[in-house]
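Step one of this worksheet: look at the structure below.
With one protein chain held back, the other chains of the complex are shown just where they sit.
Per-chain numbering from 1; labels A, B and C assigned in written order.
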Amino acid sequence: MRSDAAPTGMVVRICGAAGDGNIAAGQVLNRAVTRMGFRVMNFDSYPAEIRGFGKSVAHTRFEVERVWTPGDGCDCLVALDDAHSISETARLRDGAIVIYDDRPPDWHEEDRSVAGFVVPGMHGYGVPLRDLSTLATKGTKARNLVAMGALAGLVRLPADPFREAIRGQFGSKSEEIREGNVRAFDLGWRHATERLKKRDRFDFGLAAPVVERVGKAEILSGNEAAARGCLDAGLLMYAGYPITPATKILEVLAKKLPKAGGVVVQTEDEISAIAHAVGAGWAGTRAATATSGPGLSLMVEMLNLAVMAEVPVVVIDSQRGGPSTGLPTRTEQSDFRLAAHGASGDSPRPVLAPADVAECHALTFKAFEVADAFQTPVLVLLDFFLSNRIEDVSGLAEAAARFGTYAEKRATAGEGGYRRYALTDDGVSPRAVPGTEGLFHPATGLEHDERGFPSYDGPNHVRMSDKRHRKMAALAARWPEPEAVGAEGPLDLGVVSWGSTIGAATEAMRALAARGLAVAGVFPRLIWPVQERPLRALSERSRVLAVVEMNHGGQYADEVERVVGRRVLRVARIGADPIGAAEIAEALVGARKEPGDSTAETAETAETAERNGTGGGQEHGT
Amino acid sequence: MRSDAAPTGMVVRICGAAGDGNIAAGQVLNRAVTRMGFRVMNFDSYPAEIRGFGKSVAHTRFEVERVWTPGDGCDCLVALDDAHSISETARLRDGAIVIYDDRPPDWHEEDRSVAGFVVPGMHGYGVPLRDLSTLATKGTKARNLVAMGALAGLVRLPADPFREAIRGQFGSKSEEIREGNVRAFDLGWRHATERLKKRDRFDFGLAAPVVERVGKAEILSGNEAAARGCLDAGLLMYAGYPITPATKILEVLAKKLPKAGGVVVQTEDEISAIAHAVGAGWAGTRAATATSGPGLSLMVEMLNLAVMAEVPVVVIDSQRGGPSTGLPTRTEQSDFRLAAHGASGDSPRPVLAPADVAECHALTFKAFEVADAFQTPVLVLLDFFLSNRIEDVSGLAEAAARFGTYAEKRATAGEGGYRRYALTDDGVSPRAVPGTEGLFHPATGLEHDERGFPSYDGPNHVRMSDKRHRKMAALAARWPEPEAVGAEGPLDLGVVSWGSTIGAATEAMRALAARGLAVAGVFPRLIWPVQERPLRALSERSRVLAVVEMNHGGQYADEVERVVGRRVLRVARIGADPIGAAEIAEALVGARKEPGDSTAETAETAETAERNGTGGGQEHGT
Amino acid sequence: MGLEEGQVLDSEVGLEVDEVVGSGILDYRSEALPTWCPGCGYYGITMGITRALNALAIENRNLVVVTGIGCAGRYPFFVRGYGFHCVHGRALPVACGIKMARPELTVVAIGGDGDGLAIGGGHLPHVARRNVDVTYVLFDNAIYGLTKGQASPTTPEGQVTATTPYGTPDAPLNPTLLALAHGASFVARGWAGDFRGGEDLMRRALAHKGFSFLHFVSPCVTFDKVNLTWDRVRADWHAMPEHHDPHDLAGAMALAIDPVRYHGVFREEPRPVWGA
Partner (left out) sequence: MGLEEGQVLDSEVGLEVDEVVGSGILDYRSEALPTWCPGCGYYGITMGITRALNALAIENRNLVVVTGIGCAGRYPFFVRGYGFHCVHGRALPVACGIKMARPELTVVAIGGDGDGLAIGGGHLPHVARRNVDVTYVLFDNAIYGLTKGQASPTTPEGQVTATTPYGTPDAPLNPTLLALAHGASFVARGWAGDFRGGEDLMRRALAHKGFSFLHFVSPCVTFDKVNLTWDRVRADWHAMPEHHDPHDLAGAMALAIDPVRYHGVFREEPRPVWGA
């Protein structure tokens, strides 16, 4: 309930079936509000089956301030298909708007229109979507843009940015289609402003907010941003195999990398993909692949070779529901263990996890630096939610320009006696790549001596294993420690989270702070190896320490518990949708109010619930 | 130093190059002392390269009491090749025997015979090995058996069991060879008893010890015992791909399984091997595969399918030095993380780890039961040491007869509406296999509803994930908890160990107890999921809690730390040889004597050393 | 030789209702409706397979269908019998494990061109040379359907797809030739439009002792608008020359690389069957 505040933004859901054009309408909305200067987050849901039966929803949240999550609830439902939209009304917040076709399709079973579900406290507006579309374009296809017009007119957002957005969106179409769509928008706009009796509280007054930005704002998905991070980092070889939700990275790079002078190969499987990337990385170029859990499973052996032979390579894993083929189109953060521990032998390697779309760009870029500087494979963990959500981002080029802080140790010349795996303080040895005169050497997955030749000697194995672990220690020492955000001093609640869940955890923390709790959080981006100090420091001043993540029972929580030496509250849940801020806040506040008021006990309770398999976290069993 | 006790056994090392017959001599020794009633452990080391240049050592320890390790040090060095044997003298204990050819090979550089390294405190005996061999067989090949004769005569072990052992060992050879070898033994024996002046203290008085045994004693390697466990459990389908140190399991089963009515297939790779096994397991027969780390890496995706589709299958992983191709012929316990955590998504599955050869049989057998009862893949972790070491074992058949305590839930009939994945209290659903009338259903790696059809619904995903985890909780509740062995009450030291290291940890504990320390240990065989209670209980009464294992820095120690909520002392080292009892005892006692005497500090020190990459454990950096 | 009038059928919808209901083929349908796009060639292949199962009166309880992942991979959910929808590319080794363990079962493995020839391509040669008695049906639409239109191992050189915006750079594989080169003892090619022909091939494949490989070409109406369209597939296909002797491997391979795309049985050669 936010009924007494002037609107600073809203959550809009455009619901329809395949062919209704709701996804396109959402994209127009994204572009338009971004042009106005709003911050945007968009996260659509598609039907699971290829043939596209079933519901799809374009979900856009825009706000004056930076947006961390797609938002709980919904302020405006645009119903392009009555049947699918009915269940959507459950999400509507008090005071929400519903825009629907005032002439419900006559084939409707029992004549059930979404209008019948607009209960008191909501505001329904019937708009002749089909009729106005036909008027504008001689067809009903443009009713999605009629609806956008109606929405814009109703909440008084300026029309020009929409018109531009439509022209941009349909730039490759004929002028007739393009202008027909603009006309459809205009008819909707006029209908709303001239015919509808406004009863809701959403009035943006036709004014665009003024937001400070670095650089040009762009609308990007996490996958697009990751691909851009690769390009900005100077990627020259990308090898990939299609898999949801990572395919888009391959598709974007297939288009863009050749133009940047690099090569892309779609391989026969994921083993071959990472093998190609390892080959290219070993040969001295920046190389990468991207996949999802099932594909990462297949890459385990090659990743391990890259650790042993000290080959820089970047592997992006966009996580989805698991285990096994799991839920390909649902989000989850359950590949942490595989990423950090999925290797035979002692095989340390860094894992990075971006929190938002901009970080998909930045951390992918940084991954190449870390890979080169520490001569190691680097994993970047996205997930379905992060890969597919769309945000307005700006300053990517500026950010990229600031990178490059980790130097490489390249061996440039030498006469015999070259020791490719020379033992050094930080474990990093000067590296020569093929083509260099006189620095010939073998690389191998066998344990080897400093020159790279196989050695089965015990003490050598210890020295080399120590060297590989020392590199990780050096990285953990050089990577900036995550700073605690939130309250200072003793805390009611300390919150740890990672990856795409950081956004919701941040919003939840703010909500709790607003309710008077002393809350602070530590949100590592280098999630493996663990930088232990900040976690311990947070733990020491927290009455309850919670770890928030999207998996069964808390994969990262296991690490945190070990590091801080106490039981933590596990707010861990799986399911179809990303975990929301309200849900997290509720779980946290529930824990805080726990009777007995003992940290250990609280944690134990959550822990026990989890162990009994009633679902991670406390109130999150379903 | 054990100079004042009558001998209860000894450690014998027979050293030579390829072709010297030292491995065969060791096998004769094993057989002979087993016949006498001694307990035996044998662990040979071979040269790393195929072509067999370089040193190989047959290592046998025999004792009146049960033997837990190959023993630290050496009581008798039999040198069949001087050059290779010289470095072996470093291992000799005070009072040890060295048997060597009294006519050193004339080609020796600088005429260096091993005899020159027999320092005061040791007893060197020159025996005309070549000459007596030539006398017995007209060739020098039988000098290995001359040496065995000399050894037996010298320490006064009865000759008949040796003669029988020789005849058994060379049973497939011609009578001439067989009896020539017996003659060679006899000449050695007579030389020792008639010509050598005995100075050492090893005198078994020609008497055989009497040991109580259940059933017939057999000499088996860990791999042979595991294969036998498969056969005893009713394995019907084995699919494998060769890899050191697991190949022998495939080779033994290739011979024996067809005779037991099962099938063996050597597949094109490990993915196919586990896929065949998963297919067979799903079809309702007992199925297995065995591999090592690199192969297990390739099996990750299929293992995960077996978790999701709830398919019983047994996977044996004989660990070797890692990461990557690593050290194929060196032992290590560094696949724990891969075994327990190597899966995309939340994918719980049990991991068992036998401690000795007899348990290789028992736990492999149990693995099939657990797989069937809980409808899950089960991992069994051996390692190079356990796979290749030879022990005398008895009562396998009797042990096998005691198994069968976990019942299967089979769906036997039904009319429509069959729910293959019905939600139950313990997570286990009645299972139907192909061929059953009316219980048709699909199995899939996708998340699914109770009937097995794909479902992308959030709450269903939670229910099914809970179900899968509930099965593990049920297993942890039903598997007997490991009992603490050793002292009762408050402890100076609590010791946790797993797998092949349990033996050395046990001997180390005994040594420390003999020195007056209050020590007890908990040694889980079900290493994943963790049965937390016994670990917590041990921790609560231990001033210092140590976790002993063979990997870099402590993989299992991570889990223990999390469970007990405190830092543990990590006695973790890698290297070429199995970790020994003396080495462990030293590390433990060192920790106990730590100044400051604070548990936390002690542990912290070890921990910090490890983090800094100076090698796991305290004095075990090299 | 062209196709006869009325022989072509885009999907089972084209069958007379009486024919469907009366035939008993519905006994091989699960309660779940296929989720393929309307017009997808897979309906036609399915009709051929289903009719063959029905014609041979395979008992449902002994029928096992094993697949990898893909649109084709969905098959186990649509069949009345036991189904195993495995992971991508592993239909064949899982199917072989089932057959080796339970020889009395009828085991059919199904996969798409990506599933069977890309990620799973390493298994085919070995199953073929082992001559395990399973039937493998390759649903070849020359595209990755389920992941929405990327190039597959059979996508023609130059074709623009989601992952090859400048045209596929690689030459396509020839599945029929591969199976022959691997030593498969039964190799045949059919197509989605001819379910009666498909039924015939499937009957022969199921009856064959040892490994049988069936290559079915099928339009993906959603993600391939240029290559395997219904019209082009129909026009491209020709009956096997009468004189071809299915014991003649060299002849079969020569036919398999002929630009004219024949359909029918390329090879049928008795060989020792694995485990028999």
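Operating definition for what follows: contacts are C-beta pairs under 8 Å (C-beta built on N, C-alpha and C of every residue); 3 or more make two chains touch, one makes a residue touch a chain.
Model, not experiment: these values are computed from the prediction.
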Task: Contact set of the excluded chain (shown chains only) - done: A, B, C
Task: Identified contact with the non-displayed chain, of C:Thr67, C:Asn131 or C:Thr163 - done: C:Asn131
TODO: Pick out which of B:Val40, B:Ile243 or B:Val428 touches the chain that's been left out of the picture.
DONE: B:Ile243
Open item on the list: Which candidate, A:Leu220, A:Ala239 or A:Ala290, sits in contact with the chain we can't see?
Closed with: A:Ala239
TODO: Out of A:Val40, A:Ala79 or A:Leu446, point to the residue that touches the absent chain in the complete complex.
DONE: A:Leu446
- [ ] Check each of A:Val278, A:Val315 or A:Val428 against the chain that is not shown and name the one that touches it.
- [x] A:Val278
Open item on the list: For the chain left out of this view, which of A:Leu305, A:Leu381 or A:Ala484 touches it?
Closed with: A:Leu305
Task: Interface with the undisplayed chain - residues on subunit B - done: 49-51, 53, 240-244, 247, 250-251, 254-255, 258, 266, 268-270, 294, 324-325
Task: Absent-chain interface as seen on subunit C, which is shown - done: 117-123, 125-126, 129-131, 153, 169-174, 177-178, 180-183, 249-250, 253-254, 257, 271-272, 274-275
TODO: Pick out the residues on subunit A that sit against the missing chain.
DONE: 236-237, 239, 263, 265, 267-269, 271-272, 275-285, 287, 301-302, 304-305, 309, 433-438, 440-446, 453-454
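In the analysis below, only the chains that are shown with their structure count from here on.
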Open item on the list: With centres defined as the mean C-alpha position, give me the subunit A-subunit C separation in Å.
Closed with: 39
Open item on the list: Measuring centre to centre with CA averages, how many angstrom lie between subunit A and subunit B?
Closed with: 45
Task: Inter-centroid spacing, subunit C versus subunit B (mean Cα positions, whole Å) - done: 47
TODO: Could you check subunit B for residues that touch two or more other chains and list them?
DONE: 301, 304-305, 309, 444-446
- [ ] Would you mind listing the residues of subunit C that make contact with two or more other chains?
- [x] 69, 85, 87
